[in-house]
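On to chain A.
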Amino acid sequence: MASIELRNIRKSFGAVNVIKGVDLEVRKGEFMVFVGPSGCGKSTLLRLISGLEDITSGEMLFDGKVVNALTPSKRGIAMVFQSYALYPHMTVYENMAFGLKLEKGHSKDEIRQRVEKAADMLQIRQYLDRLPKQLSGGQRQRVAIGRAITRDPKVFLFDEPLSNLDAALRVATRIEIAKLHESMDNVTMIYVTHDQVEAMTLADRICVLRDGLVEQVGTPMELYEKPDSIFVAGFIGSPKMNFITGEKAAAFNCTTLGIRGEHMLVKDDGIWEGEVIHTENLGADAYVYLEMGQEEPIVVRLEGAASYHSGAKLRVSPMEDRIHRFDDAGKPIR
Partner candidate 1 sequence: AELSIVSGDTGNGLAFLRSQLDRFEAETGHTVTVVPMPSSTTDQFGQYRLWLAAGNTDIDVYQTDVIWAPQLADQFLDLTEAAKDVVGNHFPSIIESQTVDGKLVALPAFTDAPALYYRKDLLEKHGKSVPATWAELETTAKEIMDAERAEGNSEIWGFVFQGNAYEGLTCDALEWVMSNGGGQIVEADGTISVNNEQAAAAIDRAAGWVGTIAPEGVLAYMEEESRGVWQLGNAVFMRNWPYAYALGNGADSAVAGKFDVAPLPAGDGEGARSAATLGGWNMAVSKYSPDPEAAIELVKFLASEEVQKERAIKQSNLPTIPSLYEDADVLAASPFMANWKAIFEQAVPRPSAPTKTDYNEVSSLFWSAVHDTLAGNGSAAENLEVLEADLQDLKGDAW
Partner candidate 2 sequence: MKSELLQQRIRAARWFLVPMLIALAIVAGWPLLRSIWFSFTDVTLNDLYGAEWVGFSNYLRWQVLESGTVRYRGVLADPAWWNAVWNTVRFAFWSVAWETVLGMVVALVLNAEFRGRGIVRAAILIPWAIPTIVSAKMWSWMLNDQFGIINDLGMKLGLLSAPVAWTASADTAMTAVLIVDIWKTTPFMALLILAGLQMIPKDIYEAADIDGVHPVKQFFRITLPLVRPALMVAIIFRVLDALRIFDLIYVLTPNSSSTKTMSVLAQENLFQFNNFAEGSTQSTLLFLLIAIFTILYIWLGKVNFEGGDR
């Protein structure tokens, strides 16, 4: 268990500034998710925290102590990599026990106990004797997590642990991680992803990064309901928030009007008219894509099945209390 504090952290590779001054506090036992578009510096920030990368300037504190110069193993962290990074020549058991064996002072029995406990937690006990290549992607990722658990770290770091898994597995493993966090609630976790569904479902708080800087930090619901900028608004939520500009927005006294698909109502007296260009039926609900003279099609989410033909005209209205208004600078007008 550790709180982590970043004070004006900067990182440059040669002449390129990648992290441009990040201040952030991650609380003890918190599940913090870093999201942001590709290349914004999420992985780099995580690696700075882990100690795998040197900090160019600024201070990193764990529980109030500066750790800038500490090696990863001394920071009491564990890390799960996108590519699993399992030792291919070791069995699952050896993979999980390797770190402990090297730390002096653990008896064989103790090691076995800890490995088995972690394995039970992740339901991979029956695979302990297999090699990584004999496991499926999801199982491998669980082993990687198990390896981290075994070390009993104060801080858990994840770098896009799910992006190599297929959709179904992603959902299942996501839930595993959430349960893990709940069961180990005094361990701080930091999780990098660019999938906003993961961010929403897992995070205690989300940190949205953009181009090496923190754009907004807050709980998922804060970000969903009160985004601090167009950037955050567009990033959080699925389907993506619709942005409407021009006259239609001006009517609401703003430059850009943001409205989510689920907050649009189809009514005969809808204030906007659009042409259906595509309908997706997902069973429980349906997405209707409308051409409304905006840059991108406008999505409307409907309960149950929808059966509009392409080309049909539809009138829709936004729910007034769910509108997000943004000014020229992309900042919300409240």
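Heads up, the rule we're going with is that a contact is a pair of C-beta atoms (placed from the backbone, for glycine too) under 8 Å apart; a residue touches a chain by one contact, two chains touch by 3 or more; residues count from 1.
On how the list was made: all candidates are chains of the complex that A comes from, given by their letters.
Predicted model only: the values in this text are computed from it and were never measured.
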Selected neighbour of chain A [touch, this complex] from 1 or 2: 2
Residues of chain A touching candidate 2 in the complex: 50-52, 71-74, 77-79, 81, 83, 85-89, 98-99, 102-103, 133, 147, 151
